[in-house]
Structure formats: C-alpha cells, structure tokens
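Some chains omitted; the rest stay in position.
Letters are used for the chains, namely A and B, taken in the order the chains are written, and counting of residues starts over at 1 for each.
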Amino acid sequence: MRNIGILTSGGDSPGMNAAIRAVVRTGVFLGMDVFGIRRGYQGMIEGDIFKMKTTDVSNIIQRGGTILKTARSKEFMTDEGMAKAYDQLQIHGIEGLILIGGDGTFRGANKFFEKYTIPAVGLPGTIDKDLSGTDFTIGFDTAVNTAVEAIDKIRDTAEAHDRLFVVEVMGRDAGYIALNSGIACGAEDILIPEMVTDINDVLCRIDMDERRKKTVHILVVAEGDDYGGSKKVAETIMARFPKLDVRNCVLGHIQRGGAPSYADRVLASRLGHAAVTALNNGTTQVMAGIINGEVVYTPFSNVIKGTTPVSPDMLEMIRVLSV
Amino acid sequence: MRNIGILTSGGDSPGMNAAIRAVVRTGVFLGMDVFGIRRGYQGMIEGDIFKMKTTDVSNIIQRGGTILKTARSKEFMTDEGMAKAYDQLQIHGIEGLILIGGDGTFRGANKFFEKYTIPAVGLPGTIDKDLSGTDFTIGFDTAVNTAVEAIDKIRDTAEAHDRLFVVEVMGRDAGYIALNSGIACGAEDILIPEMVTDINDVLCRIDMDERRKKTVHILVVAEGDDYGGSKKVAETIMARFPKLDVRNCVLGHIQRGGAPSYADRVLASRLGHAAVTALNNGTTQVMAGIINGEVVYTPFSNVIKGTTPVSPDMLEMIRVLSV
C-alpha cells in the first residue's frame, strides 16, 4: 500500500494525538505517504486533506484533543456525500484508511468502505469504553483520572461543610467512568445506566448514613442514568431531606481534554502502530483493540456499542467500602 | 495571653489548613494553649472545642478544606447565641480568638467581640479575593489555577470540535477569578460583575470572529455577572448563531478544593504567624492582610467586601491578545 489516510471522528478523547503520531510514523517507516483528513468524514467530502510529515506529529503525544479535528457529518450518510468523499480519496491516491473514533466511526462508514472497496482499520477512540472488541478505549483512563481529581477536590469542600454532593460524570450509555471514579473516590453511592436506579434505595442509604452520623456523602451519577441525571437526583434528595446541605456538580467537558495518561498514550501508540502494520498486510474492515494485554482485531460488523455487564461483586464492594 | 481559640467560618478555601497550622504552632511556640473550635461560631455555641497539639496540624499544610470544618450560624446572630458562645469561651479559658474567613466572619461577629470584650484577629480566607485590606486572600491563587487547568482541558476539546464554550467560574460579587483565569486561558471574552455586560457587544465580537474564520471561542463568565450567568449567555448566543456549536460548562465546587498552591500556603503561613504574634502583643479587632508584600493590619470595621475597580487597560488587553 502506497498512500493511506487518517481521520478522527465522533467525540474527541485524550490520546487521539498519540494515535495519530503512531500512525503517521509507522506509515512513513513502512514507506507510505500518510494523508491527514481534517474534521472526519465531512473533511473527506470537502477535500480537507494534507500530506503529513513525521515532524507534523512531533511533540503532540502529550496533547489532548486531536490535531486533525473531529466532526459529525450528515452529508456522508447520503450517496452523494459518499461519492464526493470517494472522489477526494481518488484525487489524493489514498488506498487505505485508518479511522479513530467510536462505533459510529466504523460501522456507520462500513457501507462506504464496502461500496467503494476501501481497506480500513479502526482504533477505539472514546472516553466511554463502551465498545466490544477491546478491554480499553483510548481516552478512558485519562477521563476517569480527570473525574477523580475533580471529585477529590469536591470532597475537600464537602468535608469542610458536611455536605452531600451529587456529581455527574460523562457516560450517556455506559457507566464505566462513574463506576471507576466512584470507587476511586470512595463515593457513598454510584448510579449507572447498566443498573435500574431505585431512588428509594438511594434515599434509604442516605437515611441510614445520617443516623450513623456520617456527615459527608458523595453520589456519583452517570449522565445516562435512567433516573434522569444528577440534577433530578439532587432535587429528590433535597425534597426528602430538607435539612441536608445538598449540592449538584456536573463535571462536563473537562473530562474530554487534558494531557493523556501514560496508559492512554501507550495504548494509542501500540494500536496505531498495529493498525498500520495490519492494513499494510492486507487486514481490513477491522478494529484493532486490546484484550488481555494483546492486540486483537475485530470485524467492524462485530464492534458493537455495548456495555459489559457490571459484576454484582463490584457494586457490593462499593457498599462495603463506603461504610 | 494564655489561651486562644481558632475557627474557620464562611465558605472554605484552599490554604485554610496551612493557616490553622501556622496559628497552632506559633501559639504553642509562644507558650499558649490553642483551642480548635469546630464549625465556626455554631461550634463555639455548642462547645465543639478541643485543645490542639502541634502534631494535630502535622501534614495538613498541603490539604484542601479545613480540618476545623466551617459553617454558618443563625443562632450566633441572636443575643442568646452570643451568650452561649461566650460561656463556652469562659469554660475553656479562651482569652483571644483567631478567625479565618470572609468579611462576614469579622464584621458579622464584631458586635460579639465588643459586647464581651474579646480580643480577635482575622485572616482573609476566601477564594473570591473580594476584601479590602489585603492584596490577596487565602485560596484565591489556588482557585484560579484550578479554573485555568479546567479551561485548558475544555479548550482541547473546543479546538477538536470547533466549538464555542461558555464557562462559568465562581465569583458572586467579584470577577477576579473570571478575569485572571480568562486572561490566563486566552479567553475570547470575559464577563464580570464589575462591568455592565452589553450582550450585543458580546454577540458582535463573536460575529466578527466568525467572519475572520476564528473557529474556537471561550467565554469566561463570573457567576455573579449581571446578565444572568453562563446558561443565559449560552442560550442567547445559540439563539443568535444557530449554526454555532455552543456548550455551557459550570466549573462549580472543584474551585474550592485541592492542594493549595505555594503562594496560598506561604500567604497563610505568614498571616497565621503574624496574627498570633499581633494578638499576643495586644493588637485586636483587626484583619491581617498582605499589601505590597508586607503584613498590614486593618480594623474589622474597615474590612469591606468590595471589589477593586478593574483597570480598563486590563480589559482592553484581553481584546488585543485574543485576536
């Protein structure tokens, strides 16, 4: 393969730049020309494409965001959009693609790859860790550490005032950030989409804690929790315990940025290196993931946005440890 | 003076523990017994008072929050409450007080000090830096650095998506956190309570930026801005620029916690040391502050919650530098 293109698509995540660096340098090492495609599939349609040198990716391994920018594209979902995108690949002589993003990035584009017979290898880039075919996604480790640092700060002021905080973390469909940041911060309760939230149980646990003179409570809530987000949880608690000093904090987009952790950088480097090597060897229409420490390739059609069931032991542990 | 008491009151701020440490150790060094009073004036009323050893303040200089906890007390505003509080001071033989907090902590209690002739020296502990009589307050430096780290992360994702972010920082009456974090993060606009917000000016600047193909915007808004907070600002921008990808982030209570910066630790140590020395030398009813690098004492009655006027040069600079 002579020329390959690389793009980032969907929500950005810390470590995407480390992956871009690995892809560009591995491609150049293998004698390829590597073309950066800006703003995902929309940039492909618009021909926002440039040849990347190894120096273009100098000193970016430690940067959050993505130097290729990311976007969602409705136009790409149409036949006309795909035709334009294909024309641009032809113009630049791009014979294969590396895609960094979530399930939509791979499966949403699969029709395009099949129609125009374009070899493509994907990398899991999302903070949510909600993809099958990999134990970790690029950005998850950093996002949880960011949430943990924020909740540690919130606990400082919670302890000073004897307050109850409801903290909302990212995770529209998956509770991994909530579960891991909650355990790591010693949260008194954790509400996640994978479990039906029984608000009476939550209130009951607060009540018991109050009777035991436990004065500080941190509840970590995934934004996709079925009860309706941290604001509604906080309001329900306030209504039930009018004497409690209850506050609601939505951590928000700080979880998407920041210098990636070592784990995300190493993961991104390994997968980026593996993906280009695989593409060069004729492996296509797969996502490169990491399972039990080894690189594994999963066909796009099997990469499902899904959540591993949370072990009941994990949740039991939370109750035990937050005593 | 033989026995002194120390309390923290009002909103907590990073560095309060460093101040407590300095007060206890200076007191002990001067041969005093130092009594910790938990939960501010409410704890004084309730007799939540304990003798502190130098080891009680070991290893707390780097901790956010306040080991003495803080609270607001309505009961202390009543004659009965004050009488109870005085009784508790008598019981413990406390002859003087060190108070860490904001203007309410000093001036709100002045009636009490005068009625019962209690010597007291205050320390400015608030993240808002909105007190006269000092150039810096304990916690401000840390809070701004926390806001800056968060906004840096937000910029990463804003750059990746070409988004406009409206970020709300703390500051109900003062815009110092907004002004300094905004300049430090290269914010495109900064809205503060000290300046009347002309929303049309704000929209106009966004419009000009858009025409110049500036794709990323960060607006930093103090929670006390007169236009009505970041949510309203974001909604107004969305209504005017429907094509822009606008997001709203409220940084919230993370700004109150975390390990204090060196500047807050040194400030707290110096003022804590100075306050006890002053109290021991008969100086009373004053707040110890820092002005032009030197410790200065200002009578409680002159410590006003106020804001220094923001120099127009500072605001002009923002426009120039965010080009």
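What we mean here is this: a contact is a pair of C-beta atoms (placed from the backbone, for glycine too) under 8 Å apart; a residue touches a chain by one contact, two chains touch by 3 or more.
Predicted, not measured: the structure shown is a model, and the values here were computed from it.
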Overall number of sequence copies in the complex as this file defines it, 2 displayed: 4
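One rule holds in what follows: only the chains that are shown with their structure count from here on.
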Centre distance in Å when subunit A and subunit B are each reduced to the mean of their C-alpha atoms: 35
In the complex, subunit A residues that touch subunit B: 8, 12, 14, 16, 39, 63-66, 69-71, 146, 150, 152-157, 159-162, 165, 247, 249-258
